[in-house]
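One structure, as structure tokens, below. Some questions next.
Every protein chain except one is present and positioned as in the full complex.
As written, the chain order gives the labels A and B, with residue 1 at the start of each chain.
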Amino acid sequence: MKNQILILLILFFVLILLPTFTPSAYLYLIGLSLIFAVIVVSWDLMVGYTGQVNLGHTAFVGIGAYVSAILQLPLRIGFFWEIHPMIAILFSGLFSALVGLGIGIVTLRLKGYYFSLVTAILPLVFMQKVFIWREVFGGEEGFSIPAEKIVFATTIEKYYFATFFMFISMLIMLYIVRSKIGLRFKAIRDSEELSESLGINTTLYKILAFFMSSFFAGIAGAVFVNYRLTVSPDLYDIPLMLLVILSAVIGGLGSLIGPLLMGIVVYLAKNWWLTALRWGMINEELVLYVILIAVAIIMPRGVYNEILERSRR
Amino acid sequence: MMDAIEIFVFGTAMGGIFALLASGFSLIFGVSRVLNFAHGVCFAISAYIAIFLVKEMAIDVYSASLVGIIFSILTGIIVYFLTKPIRNNIVMVIIVTLAFALLIEQILLLSFGNRGLTLKPFVEGIQVIYDNLRIARIRILAIFIAILVLILLEIFINRSLIGKRIKAVSQDSEASMLIGIDVEKVLIVTIGISSALAGIAGILYAQIFNIYPAIILRVLIYAFAVVILGGLGSFQGSILASFIIGYIFVTTMKTLGAQWSEFVMLLAIVGILIVKPTGFFGVKE
Partner (left out) sequence: MRWMVLIVLALLIALCASPGQVQQKRDKVVIGVIGPLSLPEGMSEEKAVKLAVEEINAKGGILGYKVEVVVGDDKLDPSVGSAEFRRLATVEKADVIIGGFSSGVMLAKMEVMAETKTLFLADASSPSHSAKVAENYEKYKYWFRITQNNATTFAYDIADMVKMLRENDYEVKRVYIIRDEHIWAEDVMRELRPLLISLGVEIVKDVKIPRNYAEYESLILEAEKMNANLIIPILALTGTGDILVKQWANLKPKLLIAGHDLAAIDYGFYNKTAGAANYVIFIADGGALVTAPITEMCKNFVERYRAKYGHYPESHQAYGAYDAVYLYKMVVEDAYRKGEKDPFNPEVLVKYLEKFNESNPVILTRPIAFTKNHDLAWGDKLIRNWISQWQDGKQVIIYPQFVANGKLKLPPWI
């Protein structure tokens, strides 16, 4: 466990030093990858620790993104009263968490597969909302926030903002899973019956995990929007969801730090290192899906956990 | 009056297609507890293969459809082997089948483009039903085909030996194993049949509407709605639910507009989960 904090610290210092020798086009992408990695970790917080498969995590990313964008541009809903971007970001996290709470209450009291089935539908439903109330949400186009309404405008400032955001979120989440609550999450994952017989209110803890997971997803969505200045329905979409799953699974469910590192690597691979890849029909998405299937079958516990185990042997 | 007839006919056609799709999804779940997120691939692949054969190879639409359905079955078998080593790990089963679905979606996107394609219908022309209400003949044929296939399936499950075994395994997999049923064999047959059903649904859908890569995941929403409404793992329940969802779908489209259909599906699902979490005929977990 100590090791996780150590890794996080090393990563943090590397990231702080990176701008001295990296061109800004790459820094921009690395910053995005950090925010993406927080989304991955927040998914792991629910799925890796309580064993409930949430297939609609991007719904909460999207909610956070839109809520924050609208709070920063309140004229879109007819208000003049503007909120400081930082408060808007925090509030969007809270809003996402409340939506998660509602959905959790309905679905998580049922055992089995209902939670996965319902969450799988969520992104599409929220995406529809964007099209139906087009004047507010901007439809397929989304809308952009003027640079003046954002805390940080230059690439380098945004990069550091993303770095600190990642660092603080990670610290909080690491603290949660190491606390008593985190232990109960794991107990539920390992055996729901046993946890119940030990007197743990499993439904309550599952809902709590979902609440926190949605909170970080929402905040990350809001930071994402403040980083790239445009909000659009792609933040809800299934490809993003799969990228999250891919990173977490390869990174190793239930370890937080594994998904974090893999989130950064996968995002950069997809949006940068592999973009030049065009051998005839094969593109980077095909490659990523094949890797995901192979890893899931060969190392169902994730690369991180698998290597951890082998190095112990 | 005309609107009511229109909703009835369109909704029945839609419901029949949903039933073919969702009953298979439900059968697989009942027998193996696998949530097959790749079920939409079986739906789309048959139509794409058939469209390719008709357009590029100039093969007649009946043989092309047959070949398409065979491809659906093959897809099902692939999914069986992919999920076999990890069947006890729910998370990984969902991830592998979902990744497989997206992989195929991507391949279809790259080879056929993202624009919708239609398959030449078995029958052309229109039928005047009532007053000035004209309906494409293929839509009426689709209703008959869907109902016929579902009846045959019902007979197969209740009368044939392997059908009875399928029923037994879905009721209690361990007990079935104890009385000497080869559960793996039953599972392969179930996946084969279910995939074929999805394949037929895809062929009919592509003749009435159009097929596009993203439909692989989109049809799953309707399959989910159906199985939650009908009860996870219940065959009769999913057929009844399919038609209900079909009518809801068509009515929503006609009154509120197509953009509301997903939203109404979700409302229906959430409503059911609050009132009767196990659906019409759900089995307790």
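One rule holds in what follows: contacts are C-beta pairs under 8 Å (C-beta built on N, C-alpha and C of every residue); 3 or more make two chains touch, one makes a residue touch a chain.
Predicted, not measured: the structure shown is a model, and the values here were computed from it.
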item	value
Residue among A:V61, A:I264 or A:M299 touching the omitted chain	A:I264
Among A:S24, A:S179 or A:N201, the residue in touch with the chain that has been omitted	A:S24
Residue touching the undisplayed chain, where the options are B:F209, B:Y247 or B:F280	B:F209
Those residues of chain B which, in the complete complex, touch the missing chain	2, 6, 10, 109-110, 113-116, 118, 124-126, 132-136, 139, 208-210, 212, 214-215, 253-254, 257-259
For chain A, residues in touch with the removed chain	3, 7, 10-11, 14, 18, 21-26, 28-30, 32, 128, 131, 134, 138-144, 155, 228-230, 232, 234, 239, 261, 264-265, 268, 271-273, 275, 304, 307-308, 311
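Quick note on the criterion: only the chains that are shown with their structure count from here on.
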item	value
Chain A and chain B: spacing of chain centres that average the CA atoms, whole Å	32
Residues of chain A touching chain B in the complex	47, 51, 53, 55, 106-107, 110-114, 116-118, 120-122, 124-125, 128-129, 131-132, 238-239, 242, 245-246, 249, 253, 281, 283, 285-286, 289-290, 292-293, 296-297, 300
Complex interface listing, chain B residues touching chain A	29, 35, 82, 85-86, 89-92, 94-96, 98-100, 102-103, 106-107, 110-111, 217-218, 220-221, 224-225, 227-228, 232, 259-260, 262-263, 265-266, 269-270, 273-274, 277, 285
